[in-house]
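Below is the structure I would like to discuss, written out as structure tokens.
Missing here is one protein chain; the remaining ones are kept as they sit in the complex.
The block that comes next holds chain A.
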Amino acid sequence: MILTRASVSPAALLHRLSGAAHWLTSPLLPEDYLRLINPLWAVEELYGRVEAVHAETCDAATLVIRPGLGWTVHRPGQSVRIGVDIDGRRHWRTFSLSSAPDRSDGRITVTVKAVRGGLVSDHLVRSTMPGAVLTLGRPEGAFVLPEPPPPRLLFVTAGSGITPVMAMLDGLRLDSADGPDIVLVHSARTPDDVIFGRRLRSLAARYPRLRLHERHTRTEGRLRPADLARLCPDWAERSLWACGPPAMLDDIAARWIGPADGIHVERFSLAPAAAAGSGGHVRFTRSGREAEADGGTPLLAVGESAGVLMPSGCRMGICYGCVARLRSGRVRDVRTGQVHGDAGDMIQTCVSVAIGKVEIEL
């Protein structure tokens, strides 16, 4: 269930007004003008203004964001896509929301760890100042606790994998006698690298229903499923919620002996490395057609021979009659040799060839 912010919903009111005002602003939307005054008044495309940036560790920061009027309240554990303009180009990444949904000030937070070589995370942690305006998606994701929450919970997190769990902990009634029994096993390099370290430790000190196990991997090594059984002997009988690097999640999932619906994992995968060489399997998602592409045939021609209704034009990269949305994978521009492609990019199919597996929304 998705809750709207309030029954008086200013967003709904604005939407109705904007329908009438559209006759005055056609072909633009009223919000295209409102955005000039305050980007947060836009509802079709959603923006958020960064109001504060708090350093969490030496390479992680929490951004406090005021979302625009069109924001729908999230559920703890959900994530949001954030679009950041870097050097004139928009880049999208998904981050878990680290705030509880019912903050009285209506703001949301995401907690970002700067990944080595990570363009967007680095920009958000180190170069984003209060006042910056970001593009937001809507809350999404199924990594959410059921209502009511299971009586016995086990959270296994590593690094910034703590962020969705922090939002969940904020939403659980730790102070109540009939609240859930919680074990949290969190891995980080050193005590100083634990995101929300102070907050977690003070919660664990205050509430006996929350048992916190920190694993400091620099001295203790990576957490193994065997360690989990030692730290939490009844782990297979608990509802397990894990978020962290793919290797850790795969490890845990492989050793899981509890019921299949007892384990929930949230992957935050980094962009897969481009496959060596060129060409690859191309899937056209709307038409459901698939084809093998070599490294020399533009995706336009690949689609056409597979019987996909490809929009096209000059077939030489000048008219943009052929652009289509890339759902996944990477492509090479045959004119420049440049390899590019983020999910959601609009690419010119007539001058792009596949680099590995590619999905196009056509």
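Please note the rule applied: a residue touches a chain if its C-beta (ideal position, glycine included) is under 8 Å from a C-beta of that chain, and two chains touch if they have at least 3 such contacts; residues count from 1.
One rule holds for everything that comes next: contacts and distances are computed from a predicted model.
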Chain left out of the displayed complex - its UniProt protein name, from "O-acetylhomoserine aminocarboxypropyltransferase", "NAD(P) transhydrogenase subunit beta", "Multisubunit potassium/proton antiporter PhaG subunit" or "Fatty acid desaturase": "Fatty acid desaturase"
Per the touch definition above, residue among A:G88, A:G117 or A:G288 touching the missing chain: A:G88
Given A:A55, A:I318 or A:V339, the one touching the chain that is not displayed: A:I318
Missing-chain contacts mapped onto chain A: 23-28, 32-33, 36, 45, 85, 87-91, 313-314, 316-321, 323, 336, 342, 344-346, 348
